[in-house]
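Starting off with a structure, shown below.
The complex appears here minus one protein chain, its other protein chains still in place.
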């Protein structure tokens, strides 16, 4: 059976921590599908299309990575794409308690799915999208918190263009 | 002295975890009053009246359970109904730190009140109202996360009827 | 049905935090039995008999408090004394995770028993028996960490007398 | 080199816990600058000017304390005022994980800055601005949660005057 | 490349939680080697040979599972057996902090190894070997905390026979 993992998140933006987790997970799976969740009640800094493009650009030489936008429950997406696993990174024990609830509820709803966790690297532990957005909003330099090959300016700017 | 517990919450909706905590606490008290707190800044999925009806229907054969709506501080409600205790369920250590601050401040403000905590059952630990609302909002099946006798559809639908 | 709580611990020694939890729990129960657990692999500072005497002296005007020594599982003791509840105090989230495992396993083994938790007061939160023993071992002054009416010197000294 | 600490926060309002942390930190520094962060997306109970006045009034006999309003990143403010340290109080382990991420990111962005942490006193541990605001919003008595010399009514009232 | 996971532990005894984690991890790997660590400073309830036999008996119809005894560092074992991954189960946030330190140090020492984590099921969360040993030591019934097919009595008894 093909091993397909879904890597769900809002990735607003995709950080150096996300990149590392995804890279290190690739050898375990035939395919990893990055699922960009749509949450209409939360204002994002980057539009979901820009975020899709951002991640696709980063992994365009990686045939095992796909990016899809999904408006709905993660497990419904997993069913649709025949996923066997959900992939998540863990940074802190606060993360852990939040992720555990989500993962255990997902398994209750769809017993065929298994969530597996990778740790972020120690040096990436303090980095999260919310802090990165805050720095961006104040015109700070985020280059050390995002993937080396990510030219963030390319995805910013006039959302209405 | 009559032992009266207040079980405060927003219960949006009342989950299988809430039901279990309330049921197991009943033998300790002469009366448990479920206090539906009104929080005008938070949008709820079920109106406070629907939530009141939901809990009353579930416990209508239980004379020791009352449901009341309260707009104000929990301790002011406790004073009004001559409560001796506040009842809360604990799932995780994140819960614990949040609950501890509230309970210790309540005791500072009204020394006669004591908060007692019951654990959720292990299988209910991942269940919380926020996850249940999220599933409901995406038309998922929540039946395993709410009380067996709770017909959730009865309380949904047109809030303006 | 009589409401009987078991308050298990090693109480080596009984601290100001233990006293406060026990005092505040009394109104909920017809009887609270302090169960001094015997753990032959752990060296204690006070012999179990001295600890029994210490707690009995403190609560000798309180007819609802009993002290018993037990070598075995807490739930076996609960069965023997027809306890309906186990009582525990919670100080920190580290406490919480430890207590949750014990309480949920106890309930799995004996479904009739319910563990209820009270918080320590904020000012008692840093106090635990292990720190108190450490201070005693270095001849420090522990009077502010133990009950006001506890004359600790009375229970110290030659264990072989 | 002058030792200058920045004590950043929204202080909405300034609690007894903030006061204690600031007082106990003063001997370590030549100057402590309370930095009132402006966050335009969060509605505050007290305007930033009222909060500035509140803290200045409390520390007007303390020449080592300054209060400034800043709209931007904390480290940009630190650079501007030549700060050597950031000062923060820690109450709980939930606090700790949040603060650790912020402090480690700040150090990554500006290696010359060091964040130092002081503990709140045990009796102040449950007190936080959010609980105090909630009590104020329901006309409860907050006097025991704020500095003794803080006449909170003076800073309330018509923001549009 | 063959995907080989090492599942290290003392498994004293192997619980229902260990069994579930191992079972659910099998589809991800070509082989999972249960590594029984030898720790000469910790007294165990079951000898390491009995524990090896116990796990081999449980998984004797599962060709992808091997059991080996190792006295040394986990990463040295991983190098020896050409492991690509370390497998661990996570129950609580206390677990998480402990596991994170070990896993991050392991990765620092041997960059080719990746630790992946699976959650225990909610109903297995309170179960750990230390509690099970405590119950066994007091002649309690542990059958609900160990694998259904594990006849624990077979592995107990005279270690000196």
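We just call them A, B, C, D and E in the order they show up, numbering each chain from 1.
Following the convention adopted for this analysis, a residue touches a chain if its C-beta (ideal position, glycine included) is under 8 Å from a C-beta of that chain, and two chains touch if they have at least 3 such contacts.
Values in this document were obtained by computation on a predicted structure and should not be read as measured data.
Engineer: What chains on display are touched by the one that is not shown?
Structural biologist: Hidden chain, whole complex, touched shown chains: A, C, D, E.
Engineer: Can you work out which residue in D:24, D:52 or D:133 touches the chain that's missing from view?
Structural biologist: D:24
Engineer: Counting contacts across the full complex, list the positions on chain D that touch the omitted chain.
Structural biologist: Those residues of chain D that touch the unshown chain are 1, 3, 24, 27-28, 84-85, 90, 93-94, 96-97, 100, 103-104, 107, 114-119, 121-122.
Engineer: Against the chain that's been left off, what residues of chain E make contact? List them.
Structural biologist: 72-73, 75-76, 93-94, 97-98, 100-105, 108-109
Engineer: Since one chain has been left out of the picture, which residues of chain C touch it in the full complex?
Structural biologist: These residues of chain C touch the chain that is not shown: 92-94, 125-128, 131, 134-135, 138, 140-141, 144-145.
Here is the rule we go by: only the chains that are shown with their structure count from here on.
Engineer: If you walk from chain to touching chain, how few steps can bring you from chain C to chain E?
Structural biologist: Contact-graph shortest path, chain C to chain E, evaluates to 1.
Engineer: Identify the chains adjacent to both chain B and chain D in the sense defined at the top.
Structural biologist: Looking at chain D and chain B together, the chains touching each of them are A, C.
Engineer: Compared with chain D, which chain's mean CA position is the farthest off?
Structural biologist: It is E whose centre lies farthest from that of chain D.
Engineer: Shared interface numbers for chain A and chain D above half of all numbers used, same, or below, different?
Structural biologist: different
Engineer: Decide which interface, A-E or B-E, involves more C-beta pairs in contact, and give its chain pair.
Structural biologist: Higher contact count goes to A-E.
Engineer: Which chain is most remote from chain B in terms of Cα centres?
Structural biologist: Chain E.
Engineer: Indicate the whole-number Å distance between the mean C-alpha point of chain B and the mean C-alpha point of chain C.
Structural biologist: About 30 Å separates the centre of chain B from that of chain C.
Engineer: Would you mind listing the residues of chain C that make contact with two or more other chains?
Structural biologist: 93-94, 97, 100, 103-104, 122 - these are the residues of chain C that touch more than one other chain.
Engineer: Taking the top-of-page definition of touch, could you list the pairs of chains it picks out?
Structural biologist: Applying the touch rule to all chain pairs gives A-B, A-D, A-E, B-C, B-D, B-E, C-D, C-E.
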